[in-house]
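Below is one structure, written out as structure tokens; comments come after it.
Left out: one protein chain. Kept in place: all the others.
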Amino acid sequence: MEKKGILEHRKNSPCALFDKPQSNCGVAAVYGATDASHLVYLSLYALQHRGQESAGIVSSDGQRVYRQVGQGLVADVFAKTEILAQLNGHMAIGHNRYSTTGSTLVLNAQPLLFRSKLGPFAVSHNGNFTNSGILRNQLEDQGSLFQTTTDTEIVPHLVARSHKKTQTEKIIEALQQLRGAYSLAMLTRDRLYAARDPHGVRPLCLGRKDTTYFVVSESCALDLLRAEYIRDVLPGELIEIGPEGLVSHFFAQEQHSYSCIFEYIYFARPDSRIFNDNVDKVRRKLGKILALESPVDADIVISVPDSSNTAAVGFSRRSGIKFELGLIRNHYIGRTFIQPHQTMRDFGVRVKFNTVNGILQNRRVVVVEDSIVRGTTLRQLVQLIRQAGATEVHVRVSSPPIISPCFYGMDFPNKEELIAAQMSVDEIRCYLKCDSLAYLSHEGLLQAAADSKCEFCSACFTGLYPIEIEDHIGKFQHENEPGS
Amino acid sequence: MEKKGILEHRKNSPCALFDKPQSNCGVAAVYGATDASHLVYLSLYALQHRGQESAGIVSSDGQRVYRQVGQGLVADVFAKTEILAQLNGHMAIGHNRYSTTGSTLVLNAQPLLFRSKLGPFAVSHNGNFTNSGILRNQLEDQGSLFQTTTDTEIVPHLVARSHKKTQTEKIIEALQQLRGAYSLAMLTRDRLYAARDPHGVRPLCLGRKDTTYFVVSESCALDLLRAEYIRDVLPGELIEIGPEGLVSHFFAQEQHSYSCIFEYIYFARPDSRIFNDNVDKVRRKLGKILALESPVDADIVISVPDSSNTAAVGFSRRSGIKFELGLIRNHYIGRTFIQPHQTMRDFGVRVKFNTVNGILQNRRVVVVEDSIVRGTTLRQLVQLIRQAGATEVHVRVSSPPIISPCFYGMDFPNKEELIAAQMSVDEIRCYLKCDSLAYLSHEGLLQAAADSKCEFCSACFTGLYPIEIEDHIGKFQHENEPGS
Amino acid sequence: MEKKGILEHRKNSPCALFDKPQSNCGVAAVYGATDASHLVYLSLYALQHRGQESAGIVSSDGQRVYRQVGQGLVADVFAKTEILAQLNGHMAIGHNRYSTTGSTLVLNAQPLLFRSKLGPFAVSHNGNFTNSGILRNQLEDQGSLFQTTTDTEIVPHLVARSHKKTQTEKIIEALQQLRGAYSLAMLTRDRLYAARDPHGVRPLCLGRKDTTYFVVSESCALDLLRAEYIRDVLPGELIEIGPEGLVSHFFAQEQHSYSCIFEYIYFARPDSRIFNDNVDKVRRKLGKILALESPVDADIVISVPDSSNTAAVGFSRRSGIKFELGLIRNHYIGRTFIQPHQTMRDFGVRVKFNTVNGILQNRRVVVVEDSIVRGTTLRQLVQLIRQAGATEVHVRVSSPPIISPCFYGMDFPNKEELIAAQMSVDEIRCYLKCDSLAYLSHEGLLQAAADSKCEFCSACFTGLYPIEIEDHIGKFQHENEPGS
Partner (left out) sequence: MEKKGILEHRKNSPCALFDKPQSNCGVAAVYGATDASHLVYLSLYALQHRGQESAGIVSSDGQRVYRQVGQGLVADVFAKTEILAQLNGHMAIGHNRYSTTGSTLVLNAQPLLFRSKLGPFAVSHNGNFTNSGILRNQLEDQGSLFQTTTDTEIVPHLVARSHKKTQTEKIIEALQQLRGAYSLAMLTRDRLYAARDPHGVRPLCLGRKDTTYFVVSESCALDLLRAEYIRDVLPGELIEIGPEGLVSHFFAQEQHSYSCIFEYIYFARPDSRIFNDNVDKVRRKLGKILALESPVDADIVISVPDSSNTAAVGFSRRSGIKFELGLIRNHYIGRTFIQPHQTMRDFGVRVKFNTVNGILQNRRVVVVEDSIVRGTTLRQLVQLIRQAGATEVHVRVSSPPIISPCFYGMDFPNKEELIAAQMSVDEIRCYLKCDSLAYLSHEGLLQAAADSKCEFCSACFTGLYPIEIEDHIGKFQHENEPGS
């Protein structure tokens, strides 16, 4: 992902309007198909929810390497068939990226492609290095030139600098220097690599169909391609796929899993299987445990669609309160919805959601929401639901209060803007103007994900960071040269 | 909408992939706001589900008239703030349009704008004239030149030809010559008009907020704008809004309502109120009556999202079978999703839907679908659901079998492609490879909509056309000049 | 051409910077070639000097009609081979257009294409109707709708309104109602028409190559296509070309030639033959007669390139003063050269011209210029030439003083801005800061063109308008609706 100062999180992202954490790009890689770029294209399409700002593919036919990146949705970047047709070859990697406006966008779009001694080298990255400032400083001291403002660019530089003999050894040496959270797909002229950080923070899984291998961020992409889910790429594993088949390397001394529990709560698609469990199943348990922990006497349960649907159904099932479709979401949000007028800002949340009045009128309503960041959207929703005639509005949140930013690849706002870092639950209830408010407990959260047998990073809920943040503020911040 | 031969329906629309009837544009009009075009923009955004292929706005400041149209979603056509900013004036009309690829698109994009003796005249149209061939022939005999291939262009020509004195009288004379289904918004330099055909086939409603008037296809647009729903524009009513306020004219000898019942079944947004009733309420009743008419012994009810959600909840509620989210829909379909390869066509429906495996495994599943056109998508879905482990798959359709095309503004395929026009219900069941199949009865359908006190057109289910089709095949077909 | 108030001439055209009259579109038509649109494309390319703002082609294969128009140079509008490839058919017409910025541009781009009772009808126009206001008013009174703001659109309306039986008779009836200056190319589904006004103001000539016919504004287009120049289309002649061959009709009672003498002075390409004589030959005579009328004692003769080159060579030959290339013109002016800064305006003429210092230093210089409109550019050039070391600068103009605007298709500025309408020759000399100034006499002008045996309109030099201006100011001015 794009590099920023560790505590400097952007406030005005296009989607900040809707008050969800951002980030979490999607990566995909295919080896051994006559039309590898077409399969990567479809994978990226299935992973579109992980990033909508730019998309790209690099392919190789063993001789030449081809690249195409662009702004916007996968379906728009590759809207013309001739573009995909030019991405020849039996192997390809791709990337969906959230983030960033302005002219830097296309420059930073992934997969990045470089030419070095060993030939072309392309890389797609989901995550965040926590020592990128230090590494970039070292590399620049040695005379490396940087072309982008992404931390991803560190990877090819480290590989190119390695004095190891083989491409694979060079990559391993590079990975051993990286800290933080990352799922990577890499492509050289004749082979494919995929790696996951030693803590397995971001998901990455391996699939196969006949003699074709797939490495994708989430298993839903395998479903679309009718490929078989084999297993997760393991923490600290580097997978190498070439003409002679698949080889697995383990590059880290210790692998202690700290998987991002927020993937289960919000990011991943409910039909995906990540971290050894079905997202849908965990998400439904979040709702069930929430219903147990914080029951409420009400007539209907509604969800803030679509991300809270599963938890809301779980809440309904356990509480016995019937599930209703009380909010309609407008899916035609477009890449570039504009709030046309300063004075029209107050239309706010209505642009995205509308109430179904007949359902809410004279009802005591439980609203299930997966998480609260700033609270701005939810506050408007509560008001909307009341205007539709609800007599009571009870908010139930299927995750604990978010009190701390993420340094491992999610893009939360500053601590100052995290409502739960600034207010007590009761103060938040007052702010939201709801009749009651309850969050899921941290224990409840872990319990819901227990079947995965993973250990999790829940630093955003606890402030306890399991992986060291080597970069310090100011030390590594590169100016962002606009216009370039 | 765009004119075609009455029985010549297109087969290869981009969304034909997903096997739903097409058409049903959206219209919006605003009078009396300092930023009328901004409010029309938001209205079109709320009505985006009625047409995604092009969008446009014409505004007037009483002196000058401004126009902007383009291909794609409203949010994309008006993505640059300066475009909206140029659409000055206190009054504006807009249009969302489904349909048509190629270079003719922008030419045919609405609102159309013409200049005549009386000054500029703009028009937005939802519906289909059933005597457009005859009228166009007459107009051309008299020396009228046509610029587009839309039947909408007949309206300004009739108005310009009228020998009546006032603009309003001219418009009334024009409307009296039109047959078929239409909801129209019209704009001159200093006033706004809205009309609905004498049979009220397509919805159109009137709203107000302070001193601003709104006329929109569905009430969900009023909700977004926080405007009050006043009433439906009545069948055979012409509303005129100018500096002196709102005046209502009735231009038809008889007004017998034949509202399109398919609006309730599929087209309209569930949070809209049309034809005097809430769409959500009717749709839920469709599901409930369906459950009564065709019960089934099963473990879960799932919906084909999103259009069948409400009926599925209704089915669940009445049958007591629990509602589950068994299918996930990918909303990032993009304007231009391509099936990248001929050999990849079989990925088909997976591009749009995926199953949530944990939910379907070892379950007897009821799938509620709002309607079946060709059956191609549903057949793939049934297979998908079985592959996810369902032991039985029972299809329940919340509308009767579609056996006849629509001449009033919906774009069904040919009778030859309508599966229910070619097969019996049992044959369809075999084709779909489901364990049981049941459609809602025609009586059940009317019963669900009974509270509206409307009479309905259900010709697509019965073949009985309540409004005469004056045009005959071949008589009025204009060549479609490509490249222009 | 685009309609404006007769005395309201635009001041800020992009090329006004260079102080030449504007206008004079180019038209081209081809019948009887397998790739007619390709030949029209090349014709337009040869006629590019007559208009650089938009270009377009309409073709017909006898069944369907195809249209493509766009902003900019012909080579840019048709830069993609597939665009030309789509313009099928054995017949085509095209148009180069000067003028107009903003969104109205594409709407007004020619050839215009309409659909009427008789099928498609396309038209390209070079010239200016002097009764377009009256005709448009009449047509609108009868219910005609106008789509563009061009006076060209009157032609198809008149044709469509005609009650004559055949297409040809209808066109003749339409032409008989038009006044002013025009050269027209028209296309229907299966035949081609070309017409020239009864006074032959604008050039139009007929060519042939094997069985292919060509009608083009200037003969230089025939040269490019290796076609044979047959003859000029005659004043008041309508040429009809169809499957049965070429037929000539004469539609005017009287034909008295008033050809635009400015075509010889500036507009036409020197390698063209128009009005029965070679432009180069006439232009050289202008220089020779000028040298006789206004001799000067000097060392070198230079031209303001490229339009004055031929006259300067003529001046040199007759005067015996040697011809030099003292000014270099930058031809990479681009479609959209911007004067980047208000404070940089004074770079002015240097953007287009530079002096060759070695040639001008210590020389007494005669500068030959074809015409002076405002004088602003020439004033800067005189200064530039002095800065390059010229000891004397004598300006010789190969046309008389311009004192009156043109209503027949040229775009001069207002009388207030025509320097010769406001100042005496001696005052102009002072303004230009040259040592001497002389214009060609009116007699000399006519003498140079005498071999053509034509009579000429020289109203811009005399104020005597040979063709009545029926429109009066204000009476016919249509508001220009921006944004449409």
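Every chain is named by a letter (A, B and C) in the order it is written, and numbering of its residues begins at 1.
The rule is short, and it goes like this: contacts are C-beta pairs under 8 Å (C-beta built on N, C-alpha and C of every residue); 3 or more make two chains touch, one makes a residue touch a chain.
These numbers come from a predicted model, not from an experiment.
Undergrad: According to the contact rule at the top, which chains on display are touched by the left-out chain?
TA: If we consider the entire complex, the absent chain touches A, C.
Undergrad: May I ask which residue of C:D197, C:E263, C:D280 or C:D435 touches the chain that does not appear here?
TA: C:D280
Undergrad: Would you indicate which residue among A:Q68, A:N96, A:S219 or A:S452 is in contact with the undisplayed chain?
TA: A:Q68
Undergrad: In the whole complex, not just what's shown, which of C:D190, C:D223, C:E392 or C:E470 touches the removed chain?
TA: C:D223
Undergrad: With the full complex in mind, choose from C:Y98, C:Y213 or C:F323 the residue touching the hidden chain.
TA: C:F323
Undergrad: Among C:D61, C:D271, C:D299 or C:E392, single out the residue that touches the unshown chain.
TA: Here the residue in touch with the unshown chain is C:D271.
Undergrad: I need the residue numbers on chain C that touch the omitted chain, in ascending order.
TA: Chain C touches the missing chain through residues 35, 38, 41-42, 45-46, 48-49, 52, 73-76, 78-79, 81, 84, 220, 223-226, 269-271, 278, 280-281, 306, 309-310, 313, 317, 322-325, 328, 330-338, 340-341, 344, 347, 350-351, 354-359.
Undergrad: Touching the hidden chain in the full complex, which residues of chain A are there? Just list them.
TA: 58, 63-68, 86-87, 113-117, 120-121, 137, 140-147, 149, 156-157, 160-162, 478-479, 481-484
Going forward, only the chains that are shown with their structure count from here on.
Undergrad: What's the distance between the Cα centroids of chain A and chain B, rounded to whole Å?
TA: Here the centre of chain B sits 36 Å away from the centre of chain A.
Undergrad: Where the CA atoms of chain B average out and where those of chain C average out, how many Å apart are those spots?
TA: Roughly 50 Å, centre to centre.
Undergrad: Between chain A and chain C, what's the gap in Å when you average each chain's C-alpha atoms?
TA: 61
Undergrad: Pull out every residue in chain C that's touching 2 or more other chains.
TA: none
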